[in-house]
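The other protein chains are all here in position, but one chain of the complex has been omitted.
As written, the chains take the letters A and B, and residue 1 is the first residue of each chain.
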Amino acid sequence: MTKWAMVIDLDKCTGCQACSTACQMENNRLPGENYQDVLYYTEGTFPNTQLKWFPRPCMQCEEPSCMHVCPTKATFKSEDGVVLIDWNKCIGCKYCMIACPYGVRFYTDEKALIEPNIKQVFKGSGDLSWNPPYKGPQQDATRGVGIQPNGVVSKCTFCYHKISMAPKGVADLDESIPELKEFVPACVRTCAPKARYFGDLDNPNSYVNKLIQDKSGVRLLDHTGNKPQVYYLSGGGAGGSTVPSGRQTVNKA
Amino acid sequence: MATTQMQAQGPMGTLMLTSLGGFVVTLGVALAMLMSGGHASFNTSSDGVNWGLPVVAYVFLSMTSTGLALVAALATTFGQKEYYAITKRCTWLSIATLVGGFTSLALEMGHPFRMLWAIPMNMQIVSPLFWMGVFYLIALVLLVLKFQKMNAGDWDSPGSRMIGNLSVVAEILALGMLGAAFGMMAMRPAWYGSTVPLSFLLGGVTAGAAFAVLATHLAHGTDQDGMPEKVRSLLQGGLAKLFTGATALYLAYIGFHTLSGLWTNADGLQVMDRIVATPWFWVGIIGLVVALFIMLSPAQRSNGAMQSVASLLVLVAVFAGRYDYIIGGQLVPMFKGTWVQGLVDYAPSLTEWMVTGVGIFLTLALFALGERALNLGASPKK
Partner (left out) sequence: MKILDAKISRRRFLQATGATGAAGAAGIGAGKLAGFNALSEAKAAAPASAGNTVVTKSICAQCPARCGIDVYTTDGRVHAIYGNDGHPIANGKLCPKGHLGTYILYDPDRFKGPMKRTNSAKGRDQDPKFVPISWDEAFKTVADRLNALRDKGESHRFALLFGRGWGASDVGVNIVPFGGLYGSPNVPIGHSSMCSDGSVLAKQCTDGNASYSSYDYRNANYLLIFGANFLESFRPYNNNLQVWGHIRGEKSPKTRVTYVDVHMNQTAAASDRALLLKPGTDGALALAIAHVMLTEGLWDRNFVGDFKDGVNQFKSGQSLDPASFNEKWVKGLIEWWNIELKDRTPKWAAGVTTLNERDILATAREFGTTRPAIALFERGAHTHSNGVLNGMAIHSLNALVGSLFAEGGLAYQMGPAYGAPPAKDGDYQDDYAKNGPWKSQPRIDLKGHPDGYLMAKNMMQEIAKNHLAGKPYKLDTVMFYMTNPVFSSPGAKDWEEFLKQVFVIDTSPFPGETAVMADLVLPDNTYLERWQDAPTYPFQGWPLAQIRVPAIKPLYDTKTFADVLIGIGGRIKGPTGEYYKKLESAENIVRHLAKGFEANPGDNGVKDFDSWVKAGVWYKKPYHWRQVRGEFFEWDGKGWNKKMTEAEVKDKLLKTPSGKFEFKSGYLEKNADWVASKTGRDKAKLVFPYWEEPKYTGGGDLHFVTPKTSMHAEGRSANIPNAIPLQHPTAGGRKQALAEIHPSVAKAKGIRDGDRIRIKSALGEIYAVARVTELTRPDTVVLPFEFGHWAWGRWAKDRGSHVDAVIANQSDRISGMASYYTGKVSVEKA
């Protein structure tokens, strides 16, 4: 089976937010509500101020708490390992937003961050809560792809409309290979410092597996047991000092 | 088996008018706001508080419903016959609070009608909300059946008793599941804990007992001397003890909960500092203390007016407690970086207050309607 995963090398990430703008362009996101965010943190005191940032897409967990809490199975895990939402089943209870440890889910009907509300400028109808002239051609409510209807929750799909079209059996969706670039998630494709990698965790030959091994990939909040399929690299070096992914050594059966 | 006819002497007419009026007004405003602005008229947001005041109202009313069902069951299930004096009323109120709670929840959800088919069609059995829904549905059906039986004078036939027993089990399971829906959220440490369902049940019993006290006074007036003997002795005896005991336990729970939140440095619990700095929190605490003081003072606890005040204070406190717990658990931003500075700022919007009002006024209106049309004061003759 394919298990798509993303690896983000924090040593290379420049915090430029191109991932976020590519995401909002590709997925027609509303202002300030990107499926993918770069988060900034300030610590210390001047002149020893530390500025840090952290790029954060949906973690596409192996054990997604958002999926388990969904009373209607609207949130589900696709065969190739992506957490998707069926908007036709979503009842808008928002429990998945509550249960997501990473804050990567969005409810359609909220106050606009930026006024005038762009939804009122480019009004939608029927199943489209808004309809901008730059809307992409993809629209698949059963997988939460495209523009949201009212009253549902949406999230990062790993650009499912792209990756699901990839040739079967590919180990990595590498944007530098011209034949594959159209199947690469927008944030990965555009990442200028190439801090992002996308590939198949179930394929032992994938580069993402190699990177996780060589640079001791860690997962965010691993103690929640959600087992993200997004891995972070930092500090470099095999077996070097790194953040342990949990307090227990787990042997795979 | 005949039933005792008992005319209500409390301000039920006023309650009927105000609750119906309140229901119509809040529903009208809420619907108007929701039609024009959708849930954008809520102050909830993906960046901060996902579940706002209407969910607090739902949880409060559901808790109260379970508590009322338990009070009713004291007679029907646990054999405390003196409680028969308020069993029918409490059963009806348990239904009313549940309907009120579900109404405010429905107005909070994106697609409440879709829920009706999407939940049973998909059978997501690992979701606590699924089981909560299942158990509340069962509870509602059984409570209605039980009420029907009582209304028809069948108080404790084996069938009636079985229905009553099952409805209590369903109510406990439902509220437990609702508590678990919060308590299972390991990613929200301010909510997390295996004993959360227990605390919900404790809050439910407290609110249920309080509402039973309040409703009885509303139905019969605050002059306990003018009440039927069975009702008066219950109000001054078992129910007062139950109410006082539950309130004391609940105060202890809130105190220790707050204390451990303030003491610990664990991520997510820093919100407790914010909570204790809000007036809501102290309204709740002081309300509980005053209510306890009233109920522990022999001079005052037999005074109907004072009992009513105490029960009202406790209801407000339980509501405030649920607000602090549910909203507080969402105030630490979930990976928002500089986008959200410090803790999330949240205050319910007008629409959210209206939706909350819909739930509460609907409950009260159903109470008043029931009191008028369904003879809630009835009890087995023997």
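We take it that a contact is a pair of C-beta atoms (placed from the backbone, for glycine too) under 8 Å apart; a residue touches a chain by one contact, two chains touch by 3 or more.
What you see is a predicted model, and the numbers here were worked out from it, not measured in a lab.
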Quiz item: Looking at A:17, A:88 or A:203, which residue reaches the missing chain?
Solution: A:17
Exercise. From the listed residues A:128, A:153, A:166 or A:218, report the one that touches the chain absent from this view.
Key: A:128
Quiz prompt | Interface with the unshown chain - residue positions in chain A | solution = 9, 11-12, 14-18, 20-22, 24-26, 29-32, 38, 40, 42, 44-47, 49-53, 113-114, 116, 118, 121-125, 128, 131-137, 139, 175-176, 178, 181, 186, 189-195
Practice problem: Touching the hidden chain in the full complex, which residues of chain B are there? Just list them. | Solution: 337-341
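Criterion: only the chains that are shown with their structure count from here on.
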Quiz item: Which integer distance in Å separates the CA centroid of chain A from that of chain B?
Solution: 39
Exercise. Write out the stretch or stretches of chain B touching chain A in their complex.
Key: 38-40, 42-47, 50-51, 109-112, 114-115, 118-119, 121-124, 126-130, 133, 181, 185-188, 330, 333-339
Quiz item: Which positions of chain A touch chain B when the two form their complex?
Solution: 32-33, 37-42, 53-54, 56, 65, 68-74, 89-95, 97-112, 150-153, 221, 224-226
